[in-house]
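Removed: one protein chain of the complex. Kept in place: all other protein chains.
For subunit A:
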Amino acid sequence: MEPSERFCVPGERLCSAEEATAGSGTYTRHGFIFSSLAGCVEKTSEESGLPVVSVVRDSDPQLLPDVGVVVTCKVCSINSRFAKVHILYIGSTPLKSIFRGTIRKEDIRATEKDKVEVYKSFRPGDIVLAKVISLGDSQSNYLLTTAENELGVVAARSDAGMQMVPISWCEMQCPRTHTKEFRKVARVQPEFLQT
């Protein structure tokens, strides 16, 4: 173990609130900064003002979907008003347990909301990129939206079981049988294009 590394346990007092600012993995109480995780103490100095003290863990952080983050989901069931999805990834971090979300009909597209049909946007089993817009009220799950060009279906399988290729913003085609199916297709990011 390096001598500069300092480990702490939850409840351990790190320093005074006047010496540093509380970062992630800490909490402030009675003018002192305490640790709230079992991990390694890190102190990052900023140009102006106090350094930031935080506690980091090497293992996966306990991530939760929050408003505004882009999540990767799998469609589980659809009906005429919404699509139910399982949130699998937050950004590029896999979730330890599945959280359920809902994509409502009016949140699928930014334009022509009255002409949207859920059956022509998603199918069960599709992998969808979406953005969290709400934690939901007491009786529903996380509310997600795909009303952006970069959001929508990124991977889907045809009836023949083949992975379909996106050919336009609303169509995907099977490379084997050449049948076209309707999806709300996400615009492909430049870093994934092969040149």
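One rule holds for everything that comes next: a residue touches a chain if its C-beta (ideal position, glycine included) is under 8 Å from a C-beta of that chain, and two chains touch if they have at least 3 such contacts; residues count from 1.
Convention: contacts and distances are computed from a predicted model.
Undergrad: Consult the UniProt record of the chain that does not appear here and report its protein name from "Exosome complex component MTR3", "Proteasome subunit alpha type", "tRNA methyltransferase 10 homolog C" or "Trafficking protein particle complex subunit".
TA: The missing chain's protein name, per its UniProt entry, is "Exosome complex component MTR3".
Undergrad: Out of A:S36, A:T102 or A:Q173, which is the one that touches the chain we can't see?
TA: Only one of A:S36, A:T102 or A:Q173 touches the chain omitted from view, namely A:S36.
Undergrad: Of the residues A:L50, A:L64 or A:A110, I need the one that contacts the missing chain.
TA: A:L64
Undergrad: Write the list of subunit A residues that the hidden chain touches.
TA: 1, 5, 7, 9-13, 25, 27, 29, 34, 36-40, 57-62, 64, 96-100, 135-139
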